[in-house]
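So, subunit A:
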Amino acid sequence: MAADTQPPLLQVQNLSITLPTRRGPARALRALDFSLARGETLGLIGESGSGKSLTALALMGLLPEGAQLEGSIRLNGQELLGRPDADWCRLRGNRMAMIFQEPMTALNPVHTIGRQVAEPLRLHRGLSARQARAEAVALLERVGIARAAERLDAYPHQFSGGQRQRITIAMALACGPDLLIADEPTTALDVTLQKQVLELIGELVAERGMALLLISHDLAVIAGAVQRTLVMYGGTVVEQGPTRALFSALAHPYTQGLFAARPHLGAGRVPGLRLPTIAGTVPELADLPPGCPFAGRCPRTIAECNAALPAAVPVGEGHTARCIRLGDA
Partner candidate 1 sequence: QSAGKDAVTLGMTLEPPGLDPTAGAASSIAEVTLYNIYETLTKINSDGSVSPLLAEGWEVSPDLKTYTFRLRRGVKFHNGEPFNAEAVKFSFDRAGGDKSTNKDKRTFANLTTQVVDEHTVVLLNKEIDPDLLFLLGQATAIIVEPKSAETNAAKPNGTGPYKLGAWSRGASVSLVAWAEWRDASKIRIRRATFRFIPDPAAQVAALLAGDVDAFARVTPRSMAQFKGNPRFQVLISGSRAKTILAINNARKPLDDVRVRRAIAAAIDRKAVIQGAADGLGVPIGSHYVPGALGYVDTTDLNPHDPEKARRLLAEAGVKTPLELTLTLPPAPYARQGGEVIAAQLAKVGITAKLQNVEWAQWLSGTYGNKNYDLTIISHVEPFDLGNFAKPDYYWGYKSEKFDKLYDEIKNAARPADRARLLGDAQRLLAEDSVHAFLYQPQWVTVANKNLRGLWKDMPIFINDLSALSWTTP
Partner candidate 2 sequence: MALFLLKRLAALAATLLAASIVVFLVLEILPGNAAQVLLGPDAAPEAVAELARKLGLDQSAWQRYWHWIAGLLTGDMGLSHAYGTPVGELIAERLLLTVPLALLAMVLAACIALAAGVYAASRHNRLGDVGVMALAQLGIAIPNFWFAILLILLFSVQLQWFSAGGFPGWTQASGGGFWPALQALLLPAISLAVVQGAILARITRSAVLDVLREDFVRTARAKGLSRRAALWRHVLRNAMIPVVTVMGLQFANLLAGTIVVENVFYLPGLGRLIFQSIANRDLVVVRNCVMLLAAMVVLVNFVVDLLYAAIDPRVQVAGP
């Protein structure tokens, strides 16, 4: 980190989240560190419950009530944690925006889509209703809603899933944010639609020079869409690095297991062939061991694994993994 260069767009340092649960407070996120420059794209993968969405919500300042945050989140060098909600409101939808997983429920069913797309424009840019409408038409057309002007007064239920996801994208892009966070934007969609939406996001990011944080549990989606990748497991980033480097040299046992467990398209059925699996299941938040979260399921577990969270060990150019047994396989 050179001090003379301009600060990165987003810098997250040692971020931890504690959530109140029925079984007491749970460390849902531990020691998260990453930074994101303008125009950079970053992927976040991991199994369900690994903390991907929490990370995204933390960045947006939208964590559920009672969540406790430690560490630091800086946007353009400015610390965001501890700011009053009004400050966050000025940033949300304006400098940073988010696309959610479920296009079916992310839109308010009783408001027209025109109104919903125009809302951030009116809020942050102070546009008049008419100006905002015109702008909304342009946005909707850009995301590929045909004859947008005519459909401005339609309600969400009159659109298909793919179209709705496009509308949420238009909404997120309305004010031209610096940072776009997309939390599993395609999970609810068909493969064909998924491809279209991913391509659309890719185009828009490139076109407007935004930074992108793309969240997915699908390795293939991440592999094709982002420059850098973080692999999460049990609330920690177990491995991170440039996407290409990471996928070509999977370092952490979890990443390796995950990768191996995928069936391959076109391989065809081979009798007797089994997929390599990871034994066990994802641990529950409240029961997370103090050490490596993957300890129990990992074939290489030794006693030390349970002692403390392993430090991030560099394995390549900008590629690190949190494992104390990287060397021995």
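These made the cut because all candidates are chains of the complex that A comes from, given by their letters.
Note that in this section a contact is a pair of C-beta atoms (placed from the backbone, for glycine too) under 8 Å apart; a residue touches a chain by one contact, two chains touch by 3 or more; residues count from 1.
All values derive from a computational prediction rather than experimental measurement.
*Asks:* Just give the number of the candidate touching subunit A here, out of 1 or 2, all from the same complex.
*Replies:* For subunit A, the touching partner among the candidates is 2.
*Asks:* Contact residues on subunit A for candidate 2 in the complex?
*Replies:* Listed in rising order, the residues are 60, 62, 65, 85-86, 89-94, 97-98, 100, 102, 105-111, 119-120, 123-124, 155, 157, 168, 171-172, 174.
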